[in-house]
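With one protein chain withheld, the remaining protein chains of the complex are depicted in position.
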Amino acid sequence: MSRTVQVGDEAVALAARASARPGEYTVSLGERHLHVTVRVAGDGSLLVTRDDGRTFAASVSRDGTALWITAGGGTARVREAVGGRGGGSSADGGGLEAPMPGKVLRITCAPGEAVTKGQTLVIVEAMKMEHAVKAPRDGVVAEVRCKEGVLVGTGEPLIVLTEPDLPDHPSPVVAKEPTP
Amino acid sequence: MSRTVQVGDEAVALAARASARPGEYTVSLGERHLHVTVRVAGDGSLLVTRDDGRTFAASVSRDGTALWITAGGGTARVREAVGGRGGGSSADGGGLEAPMPGKVLRITCAPGEAVTKGQTLVIVEAMKMEHAVKAPRDGVVAEVRCKEGVLVGTGEPLIVLTEPDLPDHPSPVVAKEPTP
Amino acid sequence: MTGVPVRPIAKVLVANRGEIAIRVIEACAARGIATVAVYSEADATAAHVRAADEAVLIGPAAANESYLVTARVLDAARRTGADAIHPGYGFLSENAEFAEAVSAAGMTWIGPDAFAIRAMGTKIAARERMMAAGVPVVPGTHAAGQDLDALAAAAAEVGFPLLVKASAGGGGKGMRAVHGEAELRPALEAARREALGAFGDGALYLERLLLKPRHIEVQVFGDRHGNVVHFGERECSIQRRHQKVVEEAPSPGVDAALRARMGAAAVAAAKAVDYVGAGTVEFMLDASGEFFFLEMNTRLQVEHPVTEAVYGVDLVGLQLAVAMGAPLPMTQADIAPRGHAIEVRLYAEDPAKGFLPATGTLLRYRPSRAPGIRHDGGYIEGDAVAVHYDPMLAKLIAWGEDRQHAIGRLVRALDDWEVHGVITNLPFLLAVARHPEYRAGNLHTGFIPEHFPDGLPEPIPGEDALIAAALADAMGLGAGAGAPTGAERGAGGDPSAPWHLLGPWRGCA
Partner (left out) sequence: MTGVPVRPIAKVLVANRGEIAIRVIEACAARGIATVAVYSEADATAAHVRAADEAVLIGPAAANESYLVTARVLDAARRTGADAIHPGYGFLSENAEFAEAVSAAGMTWIGPDAFAIRAMGTKIAARERMMAAGVPVVPGTHAAGQDLDALAAAAAEVGFPLLVKASAGGGGKGMRAVHGEAELRPALEAARREALGAFGDGALYLERLLLKPRHIEVQVFGDRHGNVVHFGERECSIQRRHQKVVEEAPSPGVDAALRARMGAAAVAAAKAVDYVGAGTVEFMLDASGEFFFLEMNTRLQVEHPVTEAVYGVDLVGLQLAVAMGAPLPMTQADIAPRGHAIEVRLYAEDPAKGFLPATGTLLRYRPSRAPGIRHDGGYIEGDAVAVHYDPMLAKLIAWGEDRQHAIGRLVRALDDWEVHGVITNLPFLLAVARHPEYRAGNLHTGFIPEHFPDGLPEPIPGEDALIAAALADAMGLGAGAGAPTGAERGAGGDPSAPWHLLGPWRGCA
């Protein structure tokens, strides 16, 4: 079993193979290979002893695409490498997705309306905080994909904006994480 | 699914039946029937609302024969009713079982030896505490079932004692809870 | 003592949720007072519901349909026979009408009288009342005339540095910082031009400019017998967009003499509105050591635990006692700080993305249990964090013999805190606690924008974390997967069995 994860700007392939001796594993981090001994504690956390004799404690949880790992002070999310999808930050989409899970408080544009860069199109609220979703460029509102008062998840499309001169080629923003 | 449990001196049959409405159950405690509404919290604990509107929180764990239940302040072990086995306290067996999990420190009798009531036969140690297993009556040691230095569980037979006049009918003590 | 009737409290309804509801419930429980929780549909299994003796559903998730609906809260109190209501902070805690309605319903309101809530509720009115009571406010003046000479005379009165503001203004337009006499006239002229252009009104207003001010607040407490004491100050300068993040007591910028002066000012402020119960007077303290009234919070404060740790007092218990009519059991002379305490607030927010709120399920949630660490939380492992309420999940308070000891304990506790499943500001809290300027006590309200202008990037998994990730996959560990937890093993296996040695027969499930 192997998983390729994002480490800063790099993608690193992870794998571990059990050795014949109980509790011993060979771990591969990309091209590097390490030998470790593992003890599992009562709460499911690990005590891992490395080649140099140093032992560290680690706990692991798992959700959809990430592992949450606390190891040696500090927790990190270990996520699948984004690979071919090219980073996929919401900056590309132009901010027309929900920036956070929340409730659509107000929609301040209408289908067919010409809007200018920086104009507020939707206001989303979560945890007592409001966030304005603004037009990333001049354009025309092709579609309003949300409703006032409705809960949306991070990355859910709210507005479809077309280029002002290309009304026939909408650029919808696809939800990347359809979780609320 | 039903379970008969020990409540003080009584055996009480427990059962619960889901109603058509989500989260609602009919609970039977012996001959009594109650209607309750149940919510399950994120950690698997329960919030149970009774007919009179009172709600209590409960957490449940399960081991071999018992449920461990914390409900409304205080934890109780809810155990299978001993039923036909008649209470089964170790007093019946005469104290020849290990009274607690521990290590056999010393065996102070030998097979064939005649022993008198109150004589120490085995010393068991656990958690820095020594406990002497004594002869419950006069008799002859028919069998030594343990070894010095070995770990034993609560209720494990240590010594088989026969009546002095009935050497052919040993009265072994059967382990009730073969857990260490 | 002075004829104040004693009104025992037998059952308190807590009109709040999350950590503060639990805090109040625990205080009541330790005194044998029964508790009633209220909850919205989103909170049906929340920790505060589990902690209370009784719980009443008061509406759907939206706070303005549940926790903010006075009629529903009052109805829940009536139905359960509660004889007092504790509002916590936020929600209805500074709602004077609600305070009146509680009293009108024959129940005890655990808080100040509606009069005091109202008196401190409007900033401008409160400022004027404080000036009348001799409490220092930020010096500022509308000049008698608006010609440059009159403004220059007014400036001399206010003192430098000062801020020139457009009277009609807002949004920074017509605003100029002036650090000395020489800069004054050009600044006044420029400000007037801008103000005229922006608002069509060139009237200017002068206010003292506070340089790197500290946010210092004083905990006050009044009873119904006319006594008011203070429990020293808290420093809350580490804030982001007026949301406090790290608080401590005592302030590294306040010595005993200044504490006495600020305490006296805070007591004067409280007495000016006949204050009863727990309240907080907020000040700005400038680099020169002058302090100025900002506002008064007429309720228990989120950060009250640092005061409790340093002054050895249970402020919620004191609220209950005072609400029952008891006199304060101490005088000012009895009150002295001991050691140092720091509170951090764990928010479900992403420091790498402009601190946007985050949600999820707390797959693993294990706060430190080390000595000197207090954890006031509203969630436990397994709980879902949803979008409906405040993003604060918990507060962690570290007490130490001195400030460095408290910081040492705090850093260790933050390091140990396992929070999986929800993105939080935990790495950011660690970065603040480890920052040399924080350790040096160089705090001011611009600390976060100055030292963390871009928040904090997401932590990059270290090598140990990657090893654990590889092993977790190979061994099938993590939520719901193959690891034999203690629970699954069942009780009483062979105590010497090598459960800690996992061979291939357990891996790759």
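So that you can tell them apart, the chains are marked A, B and C in the order they are listed, and the count of residues begins at 1 in each.
In the analysis below, a residue touches a chain if its C-beta (ideal position, glycine included) is under 8 Å from a C-beta of that chain, and two chains touch if they have at least 3 such contacts.
On a predicted model such as this, the values are computed, not experimentally measured, just so you know.
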item	value
Visible contact partners (per top-of-document touch definition) of the missing chain	A, B, C
Sole contact to the chain not displayed, among C:Val4, C:Ala29, C:Ala168 or C:Ala326	C:Ala29
Full-complex contact with the absent chain, from A:Asp43, A:Glu130 or A:Glu148	A:Asp43
Residue ranges of chain A at the interface with the undisplayed chain	39-45, 47, 54-55, 57, 61, 63-64, 101, 151, 153, 179-180
Residues in chain B touching the chain absent from view	1-3, 5, 7-8, 12, 14-23, 25, 27-29, 34, 36, 38-44, 46-48, 50, 56, 58-63, 67-78, 99-103, 126-129, 131, 151, 179-180
Contact set of chain C toward the excluded chain (per top definition)	23, 26-27, 29-32, 42, 44-45, 61, 305, 308, 312-314, 317, 338-339, 359-364, 367, 369-372, 374-377, 381-384, 386-388, 400-401, 405, 408-409, 411-412, 421-422, 479-480, 485-493, 495-496, 499-500
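By definition in this document, only the chains that are shown with their structure count from here on.
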item	value
Most widely separated chain from chain C, with each centre as the mean of CA atoms	B
Centroid distance [mean C-alpha coordinates] between chain B and chain A, Å	51
Junction residues of chain B - those touching two or more other chains	none
Per-residue multi-chain contacts in chain C, two or more chains	361
